[in-house]
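All protein chains but one are shown at their positions in the complex.
Just so it is clear, A, B and C label the chains in written order, and each chain counts residues from 1 on its own.
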Amino acid sequence: MWKGRFKEQTAELLQQYSESISFDWRLWRHDIEGSIAHSAALEAAGLLSADERASIVAGLREIGGEIERGDFQFKRELEDIHMNIESELTRRIGDPGAKLHTARSRNDQVALDLRLYLRAESDAIVERLAAIQRELVALGSRHSEVIIPGYTHLQRAQPVYFAHHLLAYVEMFQRDVERVVDCRKRINVLPLGSGAIAGSTILLDRELVAQLLDFPAITQNSMDAVSDRDFAVELLSALALVAMHLSRLSEDVILWASSEFKFITISDAFTTGSSLMPQKKNPDVAELTRGKAGRVYGNLVSLLTTLKGLPMTYNRDMQEDKEPVFDSIDTIKAALAVFAAMLGGIRANPENCAAAVGDPNLLATDLADYLVNHGVPFRKAHEVIGKAVALCAERRCELTELSLADYQALSPAFEADLFEMLTVENSMAARRAIGAPSPQNVAFQLNRWSSRLGNEN
Amino acid sequence: MWKGRFKEQTAELLQQYSESISFDWRLWRHDIEGSIAHSAALEAAGLLSADERASIVAGLREIGGEIERGDFQFKRELEDIHMNIESELTRRIGDPGAKLHTARSRNDQVALDLRLYLRAESDAIVERLAAIQRELVALGSRHSEVIIPGYTHLQRAQPVYFAHHLLAYVEMFQRDVERVVDCRKRINVLPLGSGAIAGSTILLDRELVAQLLDFPAITQNSMDAVSDRDFAVELLSALALVAMHLSRLSEDVILWASSEFKFITISDAFTTGSSLMPQKKNPDVAELTRGKAGRVYGNLVSLLTTLKGLPMTYNRDMQEDKEPVFDSIDTIKAALAVFAAMLGGIRANPENCAAAVGDPNLLATDLADYLVNHGVPFRKAHEVIGKAVALCAERRCELTELSLADYQALSPAFEADLFEMLTVENSMAARRAIGAPSPQNVAFQLNRWSSRLGNEN
Amino acid sequence: MWKGRFKEQTAELLQQYSESISFDWRLWRHDIEGSIAHSAALEAAGLLSADERASIVAGLREIGGEIERGDFQFKRELEDIHMNIESELTRRIGDPGAKLHTARSRNDQVALDLRLYLRAESDAIVERLAAIQRELVALGSRHSEVIIPGYTHLQRAQPVYFAHHLLAYVEMFQRDVERVVDCRKRINVLPLGSGAIAGSTILLDRELVAQLLDFPAITQNSMDAVSDRDFAVELLSALALVAMHLSRLSEDVILWASSEFKFITISDAFTTGSSLMPQKKNPDVAELTRGKAGRVYGNLVSLLTTLKGLPMTYNRDMQEDKEPVFDSIDTIKAALAVFAAMLGGIRANPENCAAAVGDPNLLATDLADYLVNHGVPFRKAHEVIGKAVALCAERRCELTELSLADYQALSPAFEADLFEMLTVENSMAARRAIGAPSPQNVAFQLNRWSSRLGNEN
Partner (left out) sequence: MWKGRFKEQTAELLQQYSESISFDWRLWRHDIEGSIAHSAALEAAGLLSADERASIVAGLREIGGEIERGDFQFKRELEDIHMNIESELTRRIGDPGAKLHTARSRNDQVALDLRLYLRAESDAIVERLAAIQRELVALGSRHSEVIIPGYTHLQRAQPVYFAHHLLAYVEMFQRDVERVVDCRKRINVLPLGSGAIAGSTILLDRELVAQLLDFPAITQNSMDAVSDRDFAVELLSALALVAMHLSRLSEDVILWASSEFKFITISDAFTTGSSLMPQKKNPDVAELTRGKAGRVYGNLVSLLTTLKGLPMTYNRDMQEDKEPVFDSIDTIKAALAVFAAMLGGIRANPENCAAAVGDPNLLATDLADYLVNHGVPFRKAHEVIGKAVALCAERRCELTELSLADYQALSPAFEADLFEMLTVENSMAARRAIGAPSPQNVAFQLNRWSSRLGNEN
């Protein structure tokens, strides 16, 4: 295709090394879509007749159908998806095919294909994020009464609704949605018409192409357009945050499913056993998903590294953009899907949760708040309760087992109503500020998200 | 501060290891600002009298003044900026100080401080991005007639205006602005009132606090609010892209300033010499900036890694969020400032640029376009010109030195007007599509950006 | 120092941006050591008289003393540690100082300084690795009878000695020692004498310098010598593995210290409390250490990124090599030290461990082995015991609570001795292969490591 000036054949070793068809075949749909739009501009410019364009469109559709059915034979010696399709088209329809690449370079063509692909995948990821949010809300709703210890430092901190904990992840995934949507704005810009680097001496109507491919904006600098992969890096960054969120959710699921916590049971369908130990039932989905943060982070590093220090404009290094992008998208889509399905099969174990949340230490802060409400400055109240906790540790008893006299010895502000106040129910009921886990707030949030996400009730 | 329940003293080694005051003192302004707003909510809830609040506000302002003047003594044993300020406040004003931490945890406090800090820094970075854009446009405008070879694969590709090349970077930095602005939306949410993890049994008015601190939104889940560092990761990602852009611009500057290219001269003020080789004049700003991509990428990896697999909610690991954020912000701000200043002292060397762009191979694509305009399908035209290039290589001559007969032997479509057409001026004039470097387009873009950025003309 | 050919002053902004004295002052000792050796070569070559060299050595020692005492004033305008020392030396002793940089460049000088520094730090890290190994062995020895569940997938798998679990980390840290020692071989090569890039036209005796500085080897290519930072990357890689090991140990400590596991108690001296929740006692050392894996990984990425794609030889980008190296070394040394100290204050909680290890499911594999010993192929045995576990889940009982009849219904190979066999003690006693946790093996390993590491008994 570009061999006019070359005397020697391309080395077989180089062909193997530099081909991209083994992975960029995935862009076939977008390549064809882009070529059809490009051919419209060529026709509008008088460079193709209506008949020529019709034969191009028909030929491309035919090839597309074959690829879809798995009947198309890709050739490594044709390097990439662009050349594979163009070359086969020309073989089939002759001269009109040979005209298709007029005023176009693979540099702007691949930028177009990648943008079309990522635009579609962004939408798919947004859908899967909504699906996992839906399952989190559903799981919380199925167990809306269950209270568990909330943890900081993996130490029991304060009681929270199980649903409140799950809703924290719904918030995270919502930010992921927003980031992907923001990124999509920057994906959704037409690069075609930038040529190799400097547009073309043949004038085409870029606005027509933008309209046909549904791009609301057009790149404004041809050199930038062919060397820009920001949108891919930005998406990889957004996906790294999704992976991070999934890794945290995984950690929680793994802890909750352990013998020591036992807050949840995962269905058999989403656990696996051991080849050696007959009793094992492992939370593999959560482990694998936690582990996959590695590859999603690694893909981001990979692309950032590749782009570092490249001179303008297109350099062949940039062919390395596709595999990390494909891998992160595949990984995140699969992880969201399987995790959502697993969530559907999780049930909480109410007795174990209740036993854990019965730990009176979880109410220590409430005791300090009690003193504050009785006029003690918070720092002093905190110190008083700290001493009560230490006294319990010494006596090997619980905060609920100290007597009123014990408490009053620590602070005269304690009164007899202390013990009535000191219940998980009271603790939850009082937490009414925006975002805090009072029963009303949690119910409100479950409802808010259910309607927003379209959960069935 | 939290010692009530502890019998042993904290180990000196642990104090050294876990203190953050050596770096989080930078948040002092935001910590004070947040505490002043929090005290308003405490007063509104009847937990502070007006006098108590007044003494808190005055005390905090006094401490702030001392920190600003460098007169405040931070103490490592007080761990962090929050405890250093609160403890000193209480030492000075007594009980009202001890009441300040009511219904607040360091978990929501540090989240607030970091968001206030990053909100301000986002704005500062946006300004510096505009400043470097301004210098790029100014440099392009100073040399608006200069044409250089545009490169792909670091091989000469097609002629472009020097200004067009610089404007590619203006586009990149504009996307950086957009990303930082998008990120700022997610920074700009109030976390205070989330407590350690579950809000508080003491009800405060979060909307009041949001209003005082100018937050348009409030976090909706207390657990998420204290464990969310997405906004910091997102900013680090956006800065990684800025660093990548700077590394590419640096590479171009380094190439252009080499003896082999000599397209530009950097002023003495922004170059350095060698301790050994007396003739050296090195483009250190560009080299250092290219190198600093490393630390900005590394900081992103650092924070992503730290957050991977953490269970809900706050874990002490998260104290590691600040240093990478501070470092990337400092690095990017410094790099943008020094690079902008250096651009101000760069001048193009018109003769060298003209000599380089005189390479007739740069017009090979135009020759192919010529054939297309004479009815030859592009693929064939490409092959014909490829053969012309090969012929030149064989004869060790240039495309402009072949005869019309030579050309016609390759394709009968060539006509005598061929040689008139074959000039850089014609080549540039024809590149009129949106984003392509025709003289009119480049002038238009320089003007567009000049007015947008407020460049003086 | 290099201003002969420059007309304009260096911009203040550039000075701030490019100075390294704010961090490379740490190399002062090595810079002086190297200059003293270099001056010996200059004297040997007749370029310094004995008196001149004596005044250089005395001057450098004087400056070194002042730096050590904190009395030396570093100047940013002198850029780096090399120029700060050389310039001050010349100010004090005149011409001999001005001769010191003969046949030397900062390029080979900084390579030397960094290698001397890293050689010393490698040794320090090896010592700290041994110290934490010592504490792990001591902790295991203090609780040599304690058995806990070993986990895979955070699910209880098989019983192991607490000491066996700790000894796994001793093995890991031993590999870390080996890697640092291997890296040290490649650090320990003399680069001085390579000049800026091409040695010097003035011939010096590199073997003399190597001998004085105790280098067993000398670089063989001057261009490689000034652009090589492999040894720094290699050390950062080795430290990344140390950080990874520490992060895993941290995770185990955090789990074991949780209310749900309660296998260990950490001393008050190595835990911290909460500013809000009076009952909290958090395993901060472990959390911070786990979190610090982020910065150690990030530093590795930082340096690798900086070096990517640099042309030969020295480029100013490489000044970015020092901060990540300093930071990873400081971080790892501090983490090893504080973790070792914390281990010294950990005690196991034998009752909780015993309760956990009493879970009969831990012996399920032993039951399968029982069948194997009675002639059942392992795959069938595994399936039989799997069914026994399922039966227990259905009946909500334990494996020890099934009757012989139950077992025989699953496989006729079961006999009455089954229940005697089914104890943790028998399980441990049988695990006698190399590396397995029989009591004898674990005692042997504790002893082996104790003597090797010089633990007191």
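FYI, a contact is a pair of C-beta atoms (placed from the backbone, for glycine too) under 8 Å apart; a residue touches a chain by one contact, two chains touch by 3 or more.
Remember, predicted model here, so these are calculated numbers, not experimental data.
Under the touch definition stated at the start, the shown chains contacted by the missing one in the entire complex are A, B, C.
Contact with the omitted chain, checked across C:Gly150, C:Pro324 or C:Gly345, is made by C:Gly150.
Note that of A:Leu276, A:Ala354, A:Ala393 or A:Leu453, the residue touching the chain absent from this view is A:Leu276.
Among the residues C:Asn84, C:Gln133, C:Ser328 or C:Ser427, only C:Ser427 touches the chain that is left out of the figure. Checked against the full complex, the candidates C:His165, C:Lys281 or C:Lys322 give a single residue touching the omitted chain, namely C:His165.
The set of subunit C residues touching the chain not shown comprises 1-7, 47, 90, 95-103, 107, 150-154, 157-160, 164-165, 167-172, 175, 178-179, 182, 185-186, 193-204, 206-207, 218-228, 230, 233-234, 237, 240-241, 244, 247-248, 250-252, 255, 290, 293, 297, 300-301, 304-305, 307-316, 365-366, 369, 372-373, 377-380, 382-387, 389-390, 393, 426-427, 430-437, 445.
Within the complete assembly, residues 1-11, 13-14, 16-18, 82-83, 101, 104-107, 195-196, 267-282, 284-285, 287-288, 290-295, 297-307, 315-320, 323-324, 334-335, 337-338, 341-342 of subunit A touch the chain that is not shown. The missing chain lies against subunit B, touching residues 149, 152-158, 254-255, 257-261, 273-284, 287, 301, 304-305, 308-310, 356, 359, 361-362, 364-365, 367-368, 382-386, 388-389, 399.
By our rule, only the chains that are shown with their structure count from here on.
For the pair subunit B and subunit C, the distance between C-alpha centroids works out to 33 Å. In subunit B, the residues that touch at least two other chains are 1-7, 101, 107, 195-196, 290, 293, 297, 300-301, 304-305, 307, 315-316.
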